[in-house]
Each structure stands twice: as structure tokens, then as C-alpha cells.
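Only one protein chain is missing; all other protein chains are in place.
Read from first to last, the chains carry the letters A, B and C; within each, the first residue is number 1.
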Amino acid sequence: MQSLVVDAEWDPRSDYDVTDTERDSKKAMNASQVWRNPELRVTEQDRPVPADDEVLVRVRYAGVCGSDTSMIATNDDGYVHYSAYLRLPNVTGHEFAGEVVETGDDARLFEEGDLVTAEVTDYCARCHMCRQGFHGHCRHFEQIGFTLPGAFAEYVAVPEKILWDVSPLREAYDDEEDLLKAAATIEPATISYYGLFGRAEGVKPGDYHVYHGVGPIGLTGMNVSRAAGAGKVIAFEPSSERREIARELGFEHLYNPIERDPIEVVNEATNGEGADVHVETSGAVTQTYPVIQETLAERANVVHISNAGADPEMALRKLQSNSAQVYGSEGHTGQQVFPRVIRLMAAGRLDNLPIVTTTFDLSNADKAIHRAAERVDGKVLIEV
Amino acid sequence: MQSLVVDAEWDPRSDYDVTDTERDSKKAMNASQVWRNPELRVTEQDRPVPADDEVLVRVRYAGVCGSDTSMIATNDDGYVHYSAYLRLPNVTGHEFAGEVVETGDDARLFEEGDLVTAEVTDYCARCHMCRQGFHGHCRHFEQIGFTLPGAFAEYVAVPEKILWDVSPLREAYDDEEDLLKAAATIEPATISYYGLFGRAEGVKPGDYHVYHGVGPIGLTGMNVSRAAGAGKVIAFEPSSERREIARELGFEHLYNPIERDPIEVVNEATNGEGADVHVETSGAVTQTYPVIQETLAERANVVHISNAGADPEMALRKLQSNSAQVYGSEGHTGQQVFPRVIRLMAAGRLDNLPIVTTTFDLSNADKAIHRAAERVDGKVLIEV
Amino acid sequence: MQSLVVDAEWDPRSDYDVTDTERDSKKAMNASQVWRNPELRVTEQDRPVPADDEVLVRVRYAGVCGSDTSMIATNDDGYVHYSAYLRLPNVTGHEFAGEVVETGDDARLFEEGDLVTAEVTDYCARCHMCRQGFHGHCRHFEQIGFTLPGAFAEYVAVPEKILWDVSPLREAYDDEEDLLKAAATIEPATISYYGLFGRAEGVKPGDYHVYHGVGPIGLTGMNVSRAAGAGKVIAFEPSSERREIARELGFEHLYNPIERDPIEVVNEATNGEGADVHVETSGAVTQTYPVIQETLAERANVVHISNAGADPEMALRKLQSNSAQVYGSEGHTGQQVFPRVIRLMAAGRLDNLPIVTTTFDLSNADKAIHRAAERVDGKVLIEV
Partner (left out) sequence: MQSLVVDAEWDPRSDYDVTDTERDSKKAMNASQVWRNPELRVTEQDRPVPADDEVLVRVRYAGVCGSDTSMIATNDDGYVHYSAYLRLPNVTGHEFAGEVVETGDDARLFEEGDLVTAEVTDYCARCHMCRQGFHGHCRHFEQIGFTLPGAFAEYVAVPEKILWDVSPLREAYDDEEDLLKAAATIEPATISYYGLFGRAEGVKPGDYHVYHGVGPIGLTGMNVSRAAGAGKVIAFEPSSERREIARELGFEHLYNPIERDPIEVVNEATNGEGADVHVETSGAVTQTYPVIQETLAERANVVHISNAGADPEMALRKLQSNSAQVYGSEGHTGQQVFPRVIRLMAAGRLDNLPIVTTTFDLSNADKAIHRAAERVDGKVLIEV
């Protein structure tokens, strides 16, 4: 089958302690310390064979994530930007929708023809974290498109316990292509949903939300915030293209933080009360946290989602005087996150289709990755 | 000034222990045990003079609540239905919007010309409950339209600490009359908001909500649920008029519980998963709780809001096997409830205007009460 | 190996719809409708062989639970009292501690010599509930001592994902026999811990707790409440033997609800404020709920744990006027419950040894069950 494969050279930096497990499995814990001179190519691979508890999915649409672009972006010395777990060579891609075409011998929850999407993280269901229901903290996790073969391919094998039925989206989308495109955006939308409703406590309808960063995660997040009853959604983003996409989604409070003082903007928009919810999706934390700290409403929730490029100085006095809190949030696993996002989409309250700005064929999947790296799109999809 | 006054005979039932305080203040703790043969009349009263910490409001619109009708509804022996605190004679009415026309000497938060609405309950700000922030449990509370002169009148004096600025509604309503009508429905909408987000914990966007009863509280509640991101809103109501009002608000899952088996309906609409949120707004608890107990999703929240006519049998086994919980909810005070409902209205997400089905002049306020007692309207307003 | 086996006749009541699954598996969903004329015998069984993901445990102590006695208690027509899932014949017993003596091929978390206890419910880790972390709601659960062979035996095979290391108890118990006895009481203690801290929200240190029922669940629960900082623990229990055990544990507020009016007692002990936490562990709900409803502090949490013999009338008005809530609670799975109870024991804050009032050898295990049925003990243990 056709697929997009990332490969690179295993060349651990001299000051990085490679564990035996990493060396044996070629699964680096911090890719940016190990993988060098990455390559990207569309190539033929064997179709995966589903294990007993897996299901084989014919991929139909797969979205490009920032992590996909950071696997091939490099520093001056050729090491990749991506800094978490990565086994290479690998078929990448983890935001997808498709159709079940085969089921493992012990799979019992899905059948051929089911339309599905998947969580990213497979968990052991047995370790100290999993047994407490914290699947996202599994001690032995694997990730589709990172340490397991991914979805930029005609077929992907997925453990059924991380697969979700998307057929309820038929209530919102008459056209199956639209349904599948929308379904391929569920995963990024769950990132914000989990941050806002799985991690933060006390986000209430009518709260004022501010997004720092309007990339794919920011855009789907703003959609989630609106669906969940945000009183206002205010967003800062330097890219005019991305602000324009947000505007077409119907958002009004969109600003270039270079041209307009964000503190002033938030104070005006909130009538001096400050924002109740701050979502950091930009990664430019040394710029955004000083703004966040000056615009905290009493009891404000700060939800940190982005891959921060640095450790910002935290004005603890501001957190104290406003009774505010900062939540680190990552991933989306467990706690009803996927089914609730699916329901919001099925109800027509959360429509991500306008966020999809560009689509490539699988044969041009490498171009899709490069395009996404330009950071002007809403979401770049690969049609398989 | 013109006003609607309720009066009745002080005639405590023989088996009701009247306290000295009740006798001296003519404030019955349980009106239905004390007040008999009520009368309703539009009459002239002196315009109230605001105390130091009060504000005088020129009333513009005031809604009729079920409690207003129950003050004049009687049993066979002439005792009123209303069963909480009531001092008579009194100007009734507590759901209102108007304009500030005078401020007390020590009032500092409002000025003439401000458009406002109010909470119902004035609290002492000092007792064991108030000092903990539980104003709704004040040991010395008074209530506008119940134990204090109310809003079915040209003017009402209101302690400024329970008054709220509604000028943000200008963002949603160009016309000031519309703004004020909408503002007069804030108070009933806060009842459900408080139940769902001030009392219950863990109501999440995408949850399935079921309303048992589609009167004014149910209708404004359904609007709140939708604004807050309910995955579906399902409602049961025998009155076809009220179901029709809900339909015009855009709700689809509306059923007559006499014609359609509610358990079956919920199971179908939720794909067998059950409802996550159950809001009891009908009072017919012996009919509704058997349904609720058979349609609980895992982790379901049951929010009891209505004035229950009886004590239903509670199937504790069902609560246990579904990890469900039942919250008693009453009122709306504190905890950001009013400002959040105001913001949802200002954002255009919560529009109660279509719920207003009939309007009377103040001179016909008595007819408005009788009309509301027919239980076919959404909300009956009195225009002042 | 020696073991205690329960058997009975498969004789479904005429009005009970037996499913095919029940018939094929001999696993009744409601034992009380199917199993008749139970027998109890100590007998020889083959030693279980651990499956790949299981561990074989040499049992050392196993406690008798109310469910164990209710499997052999019968109505006039011979049907057993136990009303949940039960497959017979079966080795019963699910509250135990022991030593790992063998590990399955794929077991990797435990090794020979580890001292352990176990959760009761094995879950599929894959269904709609499990994938959300709600293991206790697994659609395909099995239970040790109910539908799987249990711990009233020399050996029991346990899936490693429900097994917990109890070696931290060495910090509190010098003697290994004491450690293992204490470890055998972890499971009942988790029932209350889960109800108080996994289900109810807002139980805070300093709260006043009331226990209705001082059997093994009540006693371990009172110990949990005290360890967790209850301001007072008040308990009602007709059995003078059980009140005496509680007194020896150091509790003071112990009353016979037949002799002393519980409402008066709670009002006195709480200085009229009412109790913040009400734990129903008696099952006599028609007696206890009227008390609970008259002694609710504002914001009170009612945690229903017992197997209720009836559906009590619920005074919804009382829940409303006190902003109280009722939580159904069952089991103990997930959410850090076991490790937190183990830590409390290790810290010496939760000592259940004084609750153990009687111990039998495994060869007299049948007598242990009959003894526990007399309801005068704290905890009856079987030493293996």
C-alpha cells in the first residue's frame, strides 16, 4: 500500500544518555536528541495485519499535525525539532477517519463498514496509572504515527479499545465525504476539550475565553469553546491568514498581538473583569504569559496546551491575588472526551469543516507536510 | 403608584404552631398553613422610598412566576397553595427589569438611568451562612415580592447588592423594549443555570439533557442547556401548547409523556446510553422519578428544581449501579450565576424572547396572574 | 487444595426472564431469582493455574463479607438473598491478602514473594466504559468470589491488573501476620473511601460524619472518616456488640437508634448545624432516610453504600432547602482508591486490626460464614 514514511539517522547527541530500551527498540524518548537528517517519502509498504484485539481501517482522510511537521524540521545541526517519543522509520499521521475493513480474531466492538476515528495513545490497561483510569499516563504507552505505524497510508491497524464510531455525525453531515473530513478533525478538537473540561475545573458557560495562538489547535479549540457556551472568544494570532479563517468561522474578537496591545484588548472586551479562561496554543510563552498574568479574572483558569519553547517566568503574586490556577494539559485520553466531542459535532454545534483549507492526495503527502509547515492554513488534510 | 397587591386572611390551621415572630411580623414561614381566602387587586400604593443601601427602580417588565399564581390558588378549605415564606398584604412580582430612577444615600454601585434586574433574595451578609458565601442559605433572608414589596408595580426599591446591570444585553438586542423583556426573563433562567452549574458537578458539554416539564422554568432551562453545549435536549410535557413553544425555540425532541413511553424515548434518543442530566421541573415527581431512574447514564446528574408535590420513592440501587447522584436545587444566589446568564444573553446564545407569549398592562395585572394559572403560556409578562 | 464452595440449584423463578448468556454460563444476573437451596461445604479443588496475565496468590487471610452470608441466606421458598451476579458452584471470598507464588507468562508487575491484596472486579479494559476509565462500569466485568473462583481457598488466581502490593504496610505493622490481617481489610475500607472521596464531591476535613449502621463496612468506614479528618464521627447501630467494637476503636458518639432519637442526637452533637456527611451502611433505609433528611447540614453529602432493602421516600424539599445531594456508591474500582487506603494504613492512620473479632481456620470456613451471619462481629476472618 502507498504510505508516507519518515526516516532519519540514529545519532544520539554525545550528552544524551541512551537507554538500552531506546537502543534496542529504536524508540527515542526525546527524538530531538537522537534523530538527525530526517527524510520524508511516499513509498510502498505492506498492508498491516491487525492483531487479535485490533481492527484494520481503510483511511479516508488524515490531518497534518504540528508534530508531523516538527519531525522533519531540523536545527542547524540537523537534529529534528520533535522532542517526545519517536521510533523511525515509521508511517506517520494520527488524525484520521476511515472505514473498518477487517477485524482481529478477538475484536468484538466493531465490524466491517463502520466509520471510525481513533485516539492516538494505546495503553497497557494494566500498569499503576492505567488501572486508576489515567490511560494518558500509561507507563508503557505507544502512539499511532509516532511509535506505531500511522495513518498517512491506505490502511492502519488500530487496537479497538482506542477506536471510536463516528456514525453519529450523520445527523450533522449528509455527505459522507464531509462526515469523514469532519471526523478527521475530532482528534485535534479533543485536545482543547480535554484541557478545558478534563483538566481545568470550574470552566462555566458564559465565561470569557482567550486563545493565544490560532493554529489548528487554536481554531478547533475556539470552536469547542463556542460550542460549550463561552460568553466571548477572544484570540491573538500574528498570521493574517489564520485570523481570516477564524473570522470566517464567525469569530469577531481577533487581533494581531504585534499591532494591538493584548492586555488592553482583553481589558476592553471584558469590561475590565479579565478573562476567565486562557488557552495557550501558540508556544510563544515568553510573549503570552506576561499577557495572561495581566488579564486574569478572579478564579481564572489558565490551560497550557502548546509545546512551549521555553519556561516562562510565572508571576505567582498575580495567581494569588486573582485566585487563579495554571493547568498543564496534554493529549485527550479517557474521561468521555472523544464521545462528547463526537456528540457536539453530531448536534451541529461544532463544525470544523471550514477549518480545512487545503487537501492533498496521499501521493502528494510529502507536499502536505511541507505546506502545513508554512503555518498559514487552518488544517491541511490528506485524502487517501 | 399603581400596583398589584395580594392579601388574605391570617387564619393559622389549628395544628400549625405559629411562632411569635410569625405573628408579630405577619410573615408566615409556610403560607399554605396560615393564609386563607386570598384576594388579588390592582390598587394605588405609595411609591417606595429607597433605604440608604437601596435603589429605586422604575419597573418596565415583570414576569409572572408559578409562585405568583400559587399565592392565590387555594385548596377546598381556602388555604393558599404557596408553601414558603409570605407576608401579606404585599405587592408581589420578582422577575423584572427596569431603570434606576433614584439611589439611596449609601448606594454607590448604580446611578440613574442604569437598566437593571435583581435577584430575589436579600441576605444579611453577616450570619453563619452568609459569611461563608452561601447567601441563599441566609438565616435572616427576605424576598422581593414575597416578604418585601415586589415588582408588579410602577416602582420597586431594591438593595443594591442584589441588583445587576443588564446593559450588556445591548450587544444582543437593538431595541430597548426587547432588551428589557429579555432582561425580565433572566431570573427564571438563573434557576436552571444554578441547578446545572452551581449545584451539580460534572455537567459537561456534549451531555444529553432531559427536561421533565416544559413550563417557564423548563423552557428557560432548555435554552440554558442548549447555550451550554448540551449534546441533545429532550423534553416531556403533556401540554401541546408548551411543546409547541419549545418547538418554535428550535427544540426537536419534544414528547407528550402520556402518549409516548418516556423510557423508550430516552433510550432511543441516547442510543441506549441513557441521559447524563435529568432536570425535574414538573413537580409530578411520582410520574417522573420512575422514568429518571430507568434512564440514568453512568455518572448521571439528577437536578431537582421543581416544587415537588410528594416524596417519590427513590430507587437507590439504580443510583448505585449507575454511579448517579441527585441534587436538590433552589434559587440562584451567588456563585457568578447572574453575570454568567447575562453574558450568555449578551452573546446572543440565550434568547428567551420567543418564550414570552402574552403581555398585559399593569392595570390588568390581575388578569395576567389568572392567565398564567392556565399553564399554557411560555412566559406571561406585565408591561408597566 | 482446600476451599469453601457454595453451590445451589439452578431453578429460575417462573417470572424471571433467563437470558441465553445466563443459561449457558450459569452466571445469573440476579442470583435471588435463580439460585435455590444453597449449600456450603469445605472441599478439595484443583489448584488454579494462572492465565498469562494472572498471578497465583497463596491466600493467608480472607474476610467474610455480607455478600458471602447472603449467598446462603434464603427466603421461605429457598431462594438466596444475594441479588447480583453469581455463578455457581464457586469458591467464594473476595477480601483477602496473601503472597504471590507464581506468575503468568505475560505478568510483569509482580513477582514471587510479593504480599498482595486485590480488587474484586476484573474489567475488560476495552468497552465503552473501561476506555473512559470507569472500570467499575465495565460491560463485561467478572468478580472474584462471585463469578470467578475466590479466596476462601489455599490459592486464588488473580489478573495482575487488579492486584495491589501491600508491602508498604510494613511501616505500620512489624508482625507479618498482623500486616496480612490488616491487608485483608483493605477491600472493605475502600468501599467507604470510594463513596466519600471517589463519588461524593466536597467532603472536607472538619466535616461532621454520621454512619447509619456499624457493621464491617460501617466500622472500616468510620476508621476512614477519622483518618481523613472528620470533625466528629457519629454512629447509630442497634447491636450493642458492634457499638462496643466501635467504642474500642476510640469512637465516642455511638447510639442505639431504637433507644435514642437519632435526629435529636445529631442536632445536639452538631450544635444544630446538622451533619455534613451521611453514610448509609445499614440497608434499613425506611428507618434511616427520615433521619438523614431531618439532619442535613447545608451542602450535605449523603453517600448511599448499603444494599437497600427498599426504596425510601425521598424528601426532595429537604434536599433543596439544604442544597444537599445523594450519591449512589458501589464498589471501589479505579481512581487511586486502593493505593490511598494502603497509604493511610502504612501511615498508621487507619488501623482495622481491632475490628477483627473472630478468626476461623479454612477447614472451618463454613462456620465462619454462619458466624458472620449473626451480625455481632466486627470482621470475621478466615486464616488459610
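Details
By our rule, a residue touches a chain if its C-beta (ideal position, glycine included) is under 8 Å from a C-beta of that chain, and two chains touch if they have at least 3 such contacts.
Fair warning: this is a prediction, and the values are worked out from it, not measured in the lab.
Here the missing chain is touched by one residue of A:298, A:361 or A:374, and it is A:298.
Residue B:134 is the one among B:134, B:327 or B:360 that touches the chain not shown.
Contact with the chain that does not appear here is found for just one residue of A:78, A:250 or A:328, A:328.
Screening A:18, A:315 or A:376 against the full complex identifies A:315 as the residue touching the chain left out.
One chain is missing from the display, and on chain B it is touched by residues 53, 109, 125-128, 130-135, 160-162, 334-336, 339.
Counting over the whole complex, chain C has residues 168, 193, 197, 204-208, 224, 227-232, 271, 336, 339-344, 346-347, 349 touching the chain that is not drawn. One chain of the complex is left out; on chain A, the residues touching it are 128-129, 134, 136-137, 199, 201-202, 285, 298-299, 304, 307-308, 311-330.
FYI, only the chains that are shown with their structure count from here on.
Where chain A touches chain B, over half of the residue numbers in use are shared by the two copies, so each contributes mostly the same positions.
Rounded to whole angstrom units, the spacing between the C-alpha centres of chain A and chain B is 42.
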